[in-house]
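Mind looking over this structure? Questions follow.
Heads up, one of the protein chains got dropped from this complex, but the rest are sitting where they should.
Note that the chains take the letters A, B and C in the order they are written out, and that residue 1 is the start of every chain.
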C-alpha cells in the first residue's frame, strides 16, 4: 500500500496546515511589532491546539487504516504497527 | 512602558518563529507528498515542542519584567498583572 | 471476552496505582506541613507523569488486545473500538 492512512482527509489536513503556517507568520509579526506578551501567548496556545488537532486527525486515520490493515493481516507487521502507534501517542501525550 | 517584556530576546524569538514557520511548511510538504503518517506525527510533536519553548521564553521575560515592575509599583495593577499571568499559564498547561 | 486488555499487566498497574496513592498522600502531608510551594509543585509534576505512564500502559494493552481483536473480527464493532480509542487518546493529549 503506497497511499498513507490520511489519503481521504489529505486536502483538509493541507488546508489546516496552511492556516497554521499563516498563524505562525502572524505570531512573527506580533513579536516584530512588540505586541503585548500575554496576547502573543494566547495566540501561541491557539496554534498549539491547532497542531494538536492535525496530529489527532492523522492518528485517527492512521489507526483506522494502516494499523487496522496490519492487524487484519496479522503476523509480525501487526505488532510493529501497534508499537509504532503507541510510541507516537506517547510522544503526543508528553509534548 | 511601551517595550514588551521580551524586548531583550526579541531577535531570538523572531528567529525561533521563522524556524517554526519553516517546520510547518515542511509538514505541509510531507502531507502533500503523502509521507508516512508516523513520520508526520513525529514532526508535529517537534513543532509543538518548539512552540512551547517560545511560550515559556515569552512568559519568563513577561514575569521578570512586566509582572515584576507592576508588583514593585504595587496597587491594583499588580493584581491585574498577576491574574493575567496565571491565566496565561493555565492556558499553556491545558493546551 | 470478559478479561480487559490489561489482564497481563494488571499486577504491575495495581502496584503503580498503589504507589501513586501513596504519592498523593505524601502531597497531602506536604501541604499540611506547609512545605515550600515549589517543592509541592515538583511533586505534583511527578504524580502527573506517573499517572500518564499508567494511562499509556493501559492504552497500549487496549489497542494490542481489545482494538486488535475487534479489527480482526471486522464489522461495526471494529469501527466502534477505533472511535473509542481515538476519543480516549484525544482526552489524554488534551489533559
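One rule holds in what follows: a residue touches a chain if its C-beta (ideal position, glycine included) is under 8 Å from a C-beta of that chain, and two chains touch if they have at least 3 such contacts.
These numbers were taken from a predicted model, which means no experiment stands behind them.
For the chain missing from the display, the contacting residue among B:14, B:50 or B:89 is B:89, taking the whole complex into account. In the full complex, chain B contacts the hidden chain through residues 52, 55-56, 59-60, 63-64, 67-68, 71-72, 74, 78-79, 82, 85-86, 89-90, 92-94. Mapped onto chain C, contacts with the missing chain fall at residues 2-7, 10, 13-14, 17-18, 20-21, 24-25, 27-28, 31-32, 34-38, 40-42, 44-45, 47-49, 51-52, 54-55, 58-59, 61-62, 66, 84-85, 88, 91-92, 95.
What we mean here is this: only the chains that are shown with their structure count from here on.
Interface note: chain A and chain C, two copies of one sequence, contact each other through mostly matching residue numbers (shared numbers exceed half of all numbers used). Spacing of chain A relative to chain C, judged by their CA centroids, is 22 angstrom.
Between chain B and chain C the centroid-to-centroid distance comes to 29 Å (mean Cα coordinates, whole Å). For chain B, no residue reaches two or more other chains under the stated contact definition.
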